[in-house]
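One protein chain is absent from this view; the other protein chains keep their places.
Per-chain numbering from 1; labels A and B assigned in written order.
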Amino acid sequence: MYKRIIASLLLDKKKLVKGINFKNHKIVGFPRTYCKSLGSQMIDEIFICDLNSYNDSRIIPDYKTLSEVSSSTMTPLTFGGGLNTLDRIKLSFNSGSDKVYLSSILHTNISLVEQTAKIYGSQSIVAGINVEKIKGKIKILEDKEKNFFNWLNEIENSGVGEIKINFVDREGTSNGFDIIDCKEILKKTNLPIIFEGGLGSLDQIKDAFDSGIDSVGLGRMISFEDNNIFKIKQFLKNYNYEIR
Amino acid sequence: MKKCSKCVMPDTAETLTFDKNGVCSVCNQIEQKKNIDWDKRAVDLDNLIKKYKDKKNKYDCIVPFSGGKDSTFALWYLVTQKKINPLVVRFDHNFLRPTILENTSKVLSKLKVDFIDFKPNFKVIRKTMLESLKRRGDFCWHCHVGITALPINTALEKKIELIFYGEPSSEYSSFYDYTKPEELNEEKFNRSINLGINAEDMFEMIKSSSPNEEFSIEDLKPYFFPSSYDLKKNKIFASYLGNYIPWDVKKQVEIIKKELDWKGDRVEGIPPEYDYEKIECMMQGSRDYIKFLKRGFGRTTHLASIDIRNDRLKRDNAEELVNLYDGKRPKSLDLLLKILKINEKEFYEILKKQVVYPNEMISYEEFQSKKSNFSPKDIQGWFEKFK
Partner (left out) sequence: MKISILDYGACNLSSVYNSFKNLGIDAKIINSAKEIIDSEKLIIPGVGAAKNSIEFLRSQNLFYAILELIEKEKPILGICLGLQMFSEKLYEDGISKGFSLLNADVVRFNNNKKITHVGWNKIKITEKYKNFFQLENNSSFYFCHSYFLKFHEESNLIIASTDFKLNFPSIVIKNNFMGVQFHPEKSQANGLKIIEKFINWKP
C-alpha cells in the first residue's frame, strides 16, 4: 500500500499551534481553512489533538472545531486529546472523526480500547506513545519506569488498529528521526506505525521511507515553511516511493 | 541538485517530477500540448462563449487583468477575435510600475472595455508581506490571493458567471497537466495559489504577531475566497484561455506589441531581451532572488527553460544566461527591507530557514557581495514613495 503523509495538528483554544518539544507554541492557522488547504494539497490523513483537553482532562474536547474541520475537507480525520471515556469517544465519532487517538488514558484504563473496538472496530483506534531518549534508552514520557517495548506489546494486544510514536524530544527541532530506534520499533510490532517528531526537510522524509517506515507525521514542516504537501509528494515520487 | 536533461530547471523547482530519461514533467507537458486536438478545443471555446452569452447581463465574462503580457493578450483575443464584451478587473498589489500603467491606459482605451480597479490599503499589505515571508519565504501572499479572489468575488457580486484567465499553470509547473482543461476552483486556490494560507489563517497569524495593534478580519476582506458551494450554486466557471488555444508567449507578445502598442520593460535578474516577462511588479526582482536563495535558481532559469521547450534556445546558451543573470542581489531588495523594516541579517536568517533540499543557502558574504549593477529606471521613485 501507499506510504502515508499525515498532518499532525495541535488545537489550542480553537486555533492551530505548533512549538518545539511541545512548548512555546506559535499560531499556525485557523483549523477549518488550514485543513481545507491540506486536503486540496492531497494530504493522506489529518490528525488533530486538542491540547487543552489533553493537558487537563476536565476540559471538554473541542468537538465543534472537529465538526467544522470534518465539514471543510473530504479527508480521513483522527481526533484526540482528553478522550478518556466511551462517551467522549462516541461524541468524537459523531462530530466527524474517522478514528480516535488514545494516549494518556491507556496507562490507567486500557479496557477503553476493547469497549471502543466493540462498537467501532479496532481500525478506528490509534494508540499514541510519547517517547524521549534518556541515556540512550527509549523512555515513555508519562511513565519512565515502564519498559517501552513491554508497553508496545501490551498496546498491540489490547486491540488497537495502529500505533503512533511521538518523539517528543525531537519535536520541532528538524533533526530528523533516529532511524536506528525506528527500525528497532518496527521489528517489534506487526501493527501499522506512524512516526512523528523531528522531520524538518525532504531528505529526512526520504531517509525515513528508506528505512522501512510507511507513515510519517508532519508538524513543523507544514507550519512554518513553504512545504506544500503536493510539492513534498512530487519530490518523493522522483525516488519511486508508492505515493498517492 | 540535478537538472532536467532537456531544459535547465533543477529538482528543487516545486512540483517537478522526472521521467526515466531525466526529462522534467513540464517539458513533457509541453510535448503533451502537441497532441491536443486544438481544432476541437477551438470549437469548445466557441460553445463555451455561446453558453454564457447572456442577453440580460451586459458583460459576457470577466477578464482578470494585470497589464502583463498574458492578461493583455487574453483580453485582446477575446475582444477582437471572439467579440466578447468583458468586464476587466484588476487587483492593484501596490507595486505596479509606470510602464505597465501606461500600457494599461493604452490597452483599455484601444479595446474600449469597462474596467474595475481595486487597490487595498498598504497598511494591511505590509503586515501580510512580513508574515508570509517569515512563514513561507514568499512575501507575495497578498498578490497571489488578491489577484485570484477579486475576480471571483466580483463575478459572484455582479452575477457574471464566466471568468477567463490566460495562461494555464501547466505551461510552467506540474500542479496540473495538459490532459484536462484547467479550472480555477477551491482546490487549485488551496493547492497552488495561496501558499496554504487562507484569509482566516492570515488573520490569526497577524493577530498573534501584533497583539496590541488594531486589526480586524474586515481588513482582510479582499482576500477571502468563496466556498465551493457558493461558486457551484452560482454557476461560476473560471477557465483559462490557454485551455482552448495553444499558448505561445513569443507570438502573443509580438501581437500585443503590434496591435496595442504594448511596451516591454527591463526587469531585475533577467536578460534585457526578455522585456516582456513579469514587467508589472517593482518587487519582481526581489521575489525571484528569494526563490534563488531557497531553491538555487532564478527567473532566468525559468525563462530559458521555456525557450528550450519551444525550440528557441539551445541548452548551453541557456546555461550561459543563467550563470550571468541568476543569483545576483537586486536593488529592489533594499526597498523590500525598508518596507518590511527588517535588516539584512534578519532577512538572511529568515530565508535560511526556508531553503529547499537539496539546495544549500549561500554564505552571508556572498549574500552581501554578489550584487547586480542594474538599477531599474523607476526605482528611485519607489524609494521616495515608501519614505
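Convention: a contact is a pair of C-beta atoms (placed from the backbone, for glycine too) under 8 Å apart; a residue touches a chain by one contact, two chains touch by 3 or more.
Keep in mind it's a predicted model, so treat the numbers as computed, not measured.
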| item | value |
| --- | --- |
| Chains still shown that are in contact with the chain withheld from the display | A, B |
| Contact partner of the left-out chain, one of B:K2, B:K58, B:K123 or B:K233 | B:K233 |
| Given A:S71, A:S111 or A:N157, the one touching the chain that is not displayed | A:S71 |
| Touching residue (missing chain; options A:S57, A:T85, A:S122 or A:S174) | A:S122 |
| Where the unshown chain meets subunit A, residue by residue | 1-2, 4, 39-40, 42, 44, 67, 70-76, 93-94, 96, 98, 121-123, 161, 244 |
| Absent-chain interface as seen on subunit B, which is shown | 186-187, 228-229, 231-233, 235 |
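Everything below uses one rule, namely that only the chains that are shown with their structure count from here on.
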| item | value |
| --- | --- |
| Complex contact set, residues of subunit A against subunit B | 15, 26-30, 32-34, 36-42, 201-203, 222-226, 228, 230-231, 234-235, 237-238 |
| Subunit A-touching residues of subunit B, taken from the complex the two chains share | 11, 14-18, 134-138, 174-175, 186-192, 194-201, 203-205, 207-208, 294, 353-354, 356-358 |
